[in-house]
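Missing here is one protein chain; the remaining ones are kept as they sit in the complex.
By written order: A and B. Residues from 1 in each chain.
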Amino acid sequence: MCLAIPGKIVEIQEKSCMRMGRIDYGGITREACLEYIPDPRIGEYVMVHVGFAISKVDAEEAARTYQYLAEMNQLEEIAAPEPPPETAP
Amino acid sequence: MSLSFTLSCPVPVNQHKSIVLGHGSGGRLTAQLVRELFLPAFDNPALRKLDDQAVLNVAPGRIAMTTDSYVVTPLFFPGGDIGRLAVNGTVNDLAMSGARPLYLTAAFIIEEGLLLGDLERVVHSMAQAAADAGVAIVTGDTKVVNRGCADKLFITTAGVGLVPDGISISASNAQPGDAVIVSGPIGDHGITIWSTREHIDFTGSLQSDTAPLHALVEAMIAAGDVHVLRDPTRGGLGTSLCEIASSSSVGVELEANAVPVREEVKAACEILGMDPLFVANEGRLVAMVAESSADAVLQAMRGMPEGRDACRIGRIVAGHAGMVLVNTEVGGSRILDVPFAEQLPRIC
Partner (left out) sequence: MKYVDEYRDQKLAETLAAEIRRTVTRPWAIMEVCGGQTHSIVKYGIDYLLPKEVELVHGPGCPVCVTPLEMIDRAHAIARQPGVIFCSFGDMLRVPGSTSDLFQVKASGADVRIVYSPLDCLKIAAANPSKKVVFFAIGFETTAPANAMAVWQAKAQGIRNFSVLVSHVLVPPAITGILESPDNRVQAFLGPGHVCAVMGYREYEPIAPRYRTPIVITGFEPLDLLEGTLIAVRQLEQGRAEVENQYARAVDADGNTDAQNMIHRVFEVCDRAWRGIGIIRRSGYRLKDEFRDYDAEQIFELGPIHAPEPAICISGQVLTGLKKPHDCPAFGKECTPQNPLGATMVSAEGACAAYYNYGRHLVALPSAMGKA
């Protein structure tokens, strides 16, 4: 119940009275049920678990979190002490 | 009163669209199959004699011999088929000792009802694979079993090759300091087979990597000091590394970030929850090479089509003998363990 993978919606269609989508995971695509995504759009990313999209990926939140981590990394690099000069063998 | 007869003798059916039990009986149907399919496809002087055995001239020296069975389903998959797999797999088992592959046998166990067209396709593919690899299929056998007693087609092979003097390549020869090299991206074959067999509707360029590797091995040996060669088939690269660590009583350090995996295979593995390290390959090798000649060997590999994506993935160490330690993508560490059985997809 934990394995959900992000993928991009590249196609939306009705099949057997369900809203289905073709999801691109980076090189391969596969079908997933979009019934639990109220307003799916081509190009949006969703988290897919057992063939069902269970939530959208919030691109802004993802960017914000990543930005925060990157800034923390930069501060870390500024704060890190200079490595000692190499001594000749 | 005269009666007119139109004689219609119930002679046995001569032309078949699918394999029947009679094709394995050793009688005329069998002979017809050999004469019309196997012989023209595999044609060579030894086979033409149709003796119970092939008598072959072999130069003096050490002989490498191997046997394998091929039961893959489906029979045909993107990138290959059971026939090509059988030839390349046997050739590669021989090549991993540094041997030059020479002769193959091919025994067929056919399920009653297999379409003759499918058998023809497999046999022609084997013939092509044998020609590509420069080997001859010199003897064979055909059995047919009742429907339900075999899964369409099983092929068992044996292979014979010659090991040149001075070559000593074995899983027990890895030495601390050796570089660990893989010939190309891993996981292609296993993921292709799994998704084709299970009808997982991946679209993308997934295909088997089945290929003969003996020419690549020859180039590697000419370029440097090769200690270990293994083609990581079922069980994948991870299992091969664990086996070599155990055989050689050395430790293996694997750099997770260095292991090449194609994007499509990586995505498929993520979706299925499978680890590419334990997915089968059919056209890749892993080598342990003396560090001093590793760069030269890599260069030689990259000059061959089967080795163009060759790269270093780790090193052999004296510590943690028998264990494979992975330096993970984020700088952590884990022990690699051989899975109990075939890796399964997971949702959890």
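We adopt the following convention: a contact is a pair of C-beta atoms (placed from the backbone, for glycine too) under 8 Å apart; a residue touches a chain by one contact, two chains touch by 3 or more.
Because the structure is a prediction, the values reported are computed rather than measured.
Shown chains touched by the hidden one, complex as a whole: A, B.
Of the candidate positions B:E120, B:D151 or B:E198, contact with the hidden chain is made by B:E198. Taking the complete complex into account, residues 1-6, 8, 16-18, 25-26, 33, 35-38, 45, 47, 49-52, 54-55, 57-59, 61-62, 64-66, 69-70, 72-73, 76 of chain A touch the chain not shown.
Seen across the whole complex, the unshown chain contacts chain B at 198, 200, 251, 257, 263, 266-267, 270, 272-273, 275, 319-320, 323, 325-326, 328-335, 337, 340-341, 344-348.
In this text, only the chains that are shown with their structure count from here on.
Separating the centre of chain A from that of chain B, both taken as means of CA atoms, is a distance of 36 Å.
Of all residues in chain A, those touching chain B in their complex are 1-3, 5, 25-31, 48-50.
Chain B makes touch with chain A in their complex at residues 200-206, 262-264, 266-268, 270-271, 273, 346-348.
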